[in-house]
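A protein chain is absent from this complex, but the other protein chains hold their places.
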């Protein structure tokens, strides 16, 4: 059983955003997968996806605090500066977290841990809407 | 062909631990996959999985040395501090390495490179046992 669809996420400010419910509301076909996997893929190079703590908003703020220190806007050694001080850091942060997630599905539900949720990592100041390809497969 | 099972890893101290054999001893069904993939997924937000060098213990110690410097315990800019100085760094380190691995399977065996092994990255001082979902699929 294969099901593939595009999901568009509304624009969000720079930062880390919990989007599990928004994504999976768009793929009710998940209920039909008894054993399988759900693949989420973001079709961009300046926003990314990760899994992390789904409860405290301060965790998501601390993610932003750390990433902004680790990959500073406008660092003097960047050559690729034409698209703004937040552009090259956005590319690097995207590759550090990754553009795809593969999540096990069991009994028609995501087999996430209790505290796991999907983060949209928006690394641009004005990234606009973001497009995902969601692929469900299994039996 | 689909096979999905939970594998529990015994508690380990903070650090990077080679767990390839412990995980795959629990899924003898791997032998039945001629062409396919093995997906490992950790159901936590303060421990993670990666692939790296399976021989020298000093490589795993150096991983810890680097990650502990890159994401310092108790950094002053973290807000999420209630669960201890090692908690917020554990979340960030987990997203840097990732919660899932997808490994090709060929002829009933993992198609890993000679030097590749699976690391459990335990980022908490006392993380306890860790739960994985292992999904084998293929033909």
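Each chain gets a letter, A and B, in the order it is written, and its residues are counted from 1.
Operating definition for what follows: a residue touches a chain if its C-beta (ideal position, glycine included) is under 8 Å from a C-beta of that chain, and two chains touch if they have at least 3 such contacts.
What you see is a predicted model; the values in this text were computed from it and never measured.
A.B. asks: Which parts of subunit B face the unshown chain closely enough to count as touching?
C.D. replies: Subunit B touches the missing chain through residues 35-37, 50-53, 56, 58-59, 61-63, 65-66, 69-70, 96-98, 101-104, 106, 111-116, 119, 138-139.
A.B. asks: Could I get the residues of subunit A that touch the absent chain, sorted low to high?
C.D. replies: Subunit A touches the missing chain through residues 2, 4, 39, 41-45, 70-71, 75, 77-80, 88, 91-92, 94-96, 98-100, 102, 131, 133, 135, 137.
In this text, only the chains that are shown with their structure count from here on.
A.B. asks: Could you give the separation in Å between the centres of subunit A and subunit B, each centre being the mean of its C-alpha atoms?
C.D. replies: Result: the chain centres lie 20 Å from each other.
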